[in-house]
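All protein chains but one are shown in place.
First chain written, first letter: the chains are A and B, and each begins at residue 1.
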Amino acid sequence: MNNKILLNPPKNILNIFYKKEFILFLVLILLIIFNSQISPYFLDLYNLIDSTFLFSEKAIIALSMTFVIIARQIDLSVASIIAVSSCVLGYTTSIGLPTFYVISLTLFSGGVCGAFNGFIITRYAIPSIIVTIGTMSLFRGLAYSFLEDQYYNKFPDIVVKLGSDYLFGYIPYSFLTFIILTLCFAFVLHKTIIGKRIFAIGNNPDAAKYTGIDVDKYTFVLFTMNGIFSALASIFLSGRLSSVRPNIAFGWELQIITMVVFGGVYIYGGSGSILGVFISIIILGMLSFGLGLLNVPGVGIIIFTGLLLIISIGLPSVIKYFRNQNE
Amino acid sequence: MILKFIKNRDFILFTIIFIILVAVGISNPNFVTLKSLSDVLTDTSILIILALSQMIVILIRAIDLSVASNLALSGMLISLLSQIYPDLPLIFFILLSCGIGTLLGLFNGLVIAVLKVPFIVTTLGTLSIYRGLIYFVSDGKQVYSHEFSDSFLSFIHVRFLSLTSLFWFAVCVFIIIYILLNYTKFGRNIYALGGNPEAAKYIGINENRYIIAAYVLSGFFAGLCGYLWVARYSVASTQIAIGFELTVISACVVGGISVMGGLGTVTGCLLGALLIGLIRNALPAIDISQFWQLAISGAIILIAIIINTKTEQRKEKSIMLEKD
Partner (left out) sequence: MFLIPMKLELTNISKSFPGIKALNNVNFYLKQNSVHGLIGENGAGKSTLVKILCGVYQPEEGKIKINQKEVNLDNPKVSLRFGISAIHQEPVMFDELTVMENIFIGNHIIKKNNFIDWNQMTKKSDEVLAALETNIKSSDKVKSLSIAQRHIVQISRSLAQDADIVIMDEPTAALSQKEIQELYKIITNLQKQNKSIIFISHKLDEILEICDEFTVLRDGGVVSADLISNTSKNELISNMVGRQINQIFPKKKVEIGNEIFVAENLFKKTQFKDISFNLKHKEILGFYGLIGSGRTEIMKTIFGINKFDSGKLFFNDQHVHIKKPLDAINLGIVYLSEERQNLGLTGTMSVKDNLNLAMLEKNSNYMIVDELKNLTTAQKYKDKLNIKVSYWSQLAQNLSGGNQQKTVIGKWLATKPKIIILDEPTKGIDVGSKSAVHEFMGELVNEGMSIIMISAELPEIMGMCDRVAVVYKGLIRKILDVSETSSEEILSYASGE
């Protein structure tokens, strides 16, 4: 029998409506319309561009975190890794090392933290949630014990430039980096065998192992990468803030995870897309921006984010419940 | 027989506590006076209560990350109320605090059990939501000690048998949870549910009910601690107990409560909390700055959980006969 079968189900326009990414896209459009009605400042191009500063650093980490979550893991220590690597950034600058070493050591410190996570998780087979709860404290604690109540405010010029300046005067470097990384991550996840393996690991780690995939190696690398990208984000962040205290990026892990999960990535792994996460980041960024224009305090935005996270995951259950009632 | 006793986890914890007392006592004799130790016990009481209630949640393979925010919010709400009506009876404030905590815990339970939102996401979310609500209700302002009534603040400092009533609260909670987990069907079913959720369903254990119950209990005790914390430190603010949930979890982990569920003793949890509390108090006594607290906390969680994992490791069932 040699009947070729279709690659995809017959093109039914209605199918698009069920895709998570489309729903997110609709939400984005609605949000833009809503926001622009609410505030005249919203659609101002410069304002919009500037608003990206607030989320670009988190967004970079969210991309890497997407891989981690798809692989059925979670990393609560990212914000603490930012704290550690910003300390390294500040310290190496303060002792006068050349810029190249400053940046390399910063990235390296993030990698070391991530590798530490990866090591404990794979070597002792301990769930990542509890390990990263521990390292969350350990890393930030190290930053606290190192800095105590001091702070760094001197960084290499390039760092300051990366964090707060624009390419060609228009495009913030941090946002640009985020866009470029989005394309890279999307390519790796959806077009390479690395991505296929990550999906396999996330859906069924045992089956993946039996298929010859080195689950431990991938896990270790994913956590190390998460550390490196956290360090990268800390470079942009430090450059933007120009001041690093040990409580830097406090609470960021929740926001980053929200960006990922809200983008349709299943928290228990195995499915999700970079496109979904990208749209989710834009939505959440615009939401914060819009609320900010309305003078809602930062705290309100945090509460809103928490609620949004719960609702976005809880909603399908509610819908399923009502659908079952109707049957 | 003796070897088994020595390997017993509770005994080991007890020994470690003893060793630390001795070691610190040598370098700082003031630490081991009756007064100082009684202070340590008082200081650790809230941690004990929260660890014991967190234990119930961890036993069913979940975690409640929102306890500290719950505590802070409950505490703030009753403090604001006491600003307006300072003369209400103390028992009213305590019960109200517990009630608020219970509702916050119920919310967690319902979202997890009914809406099927994973506990990680839910409690991470409520951790922020509850903490944020504190800002809203208090406008970011604090409630200071002089604004509380005397009865509100002084009760926990009353001493029975030279130990504060705060400590006796912890003792009562210990007894209640000990009986609950060891002498009631509910408690034994919690162990079963955590140990083998699939099998538990066959036995007729309603998983959803137990999830909700566990989070309600966790919330109830968090609410209680809301009152206790505010009364002890004589201040209610948006910052209280930030990050404390990590200390609570570390106490459970050190106490031998397995994150895989279904394993862990109440006495172990108590000892774990005592050990963590002791370390927190011992550090300043030997001149280690408070800035190290967080790092040490994290290191302890990691070390404890690695040790737990190694001892829990299911010894591969032996297939071969002994003689072969």
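Convention: a residue touches a chain if its C-beta (ideal position, glycine included) is under 8 Å from a C-beta of that chain, and two chains touch if they have at least 3 such contacts.
Just so you know, these numbers come straight off a predicted model, no measurement behind them.
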{"item": "Neighbouring shown chains of the undisplayed chain, as defined at the top", "value": "A, B"}
{"item": "Among B:Asn189, B:Ser218 or B:Thr309, residue touching the chain not depicted", "value": "B:Asn189"}
{"item": "Listed residues A:Asn47, A:Gln150 or A:Thr211, member touching the removed chain", "value": "A:Thr211"}
{"item": "Contact with the hidden chain (one of A:Asn47, A:Thr192 or A:Ser317)", "value": "A:Thr192"}
{"item": "Contact footprint on chain B, counting only the chain that is left out", "value": "179, 182-185, 188-189, 191-192, 195-196, 199, 202-205, 262-263, 314, 316-321, 324"}
{"item": "Touching residues (missing chain, whole complex) on chain A", "value": "1-2, 4-9, 191-194, 196-197, 199-200, 203-204, 206-214, 270-271"}
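In this section, only the chains that are shown with their structure count from here on.
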{"item": "Centre-to-centre distance between chain B and chain A (centres being mean Cα positions), rounded to whole Å", "value": "31"}
{"item": "Residues of chain A that touch chain B when the two form their complex", "value": "74, 120, 124-127, 129-131, 133-142, 144-145, 148-149, 251, 254, 257, 261, 267-268, 297, 299-300, 302-303, 305-307, 309-310, 313-314, 317-318"}
{"item": "Interfacial residue positions of chain B with respect to chain A in the complex", "value": "63, 111, 114-118, 120-122, 124-129, 131-133, 135-136, 243, 246, 249-250, 253, 259, 289, 291-299, 301-302, 305-306, 309-310"}
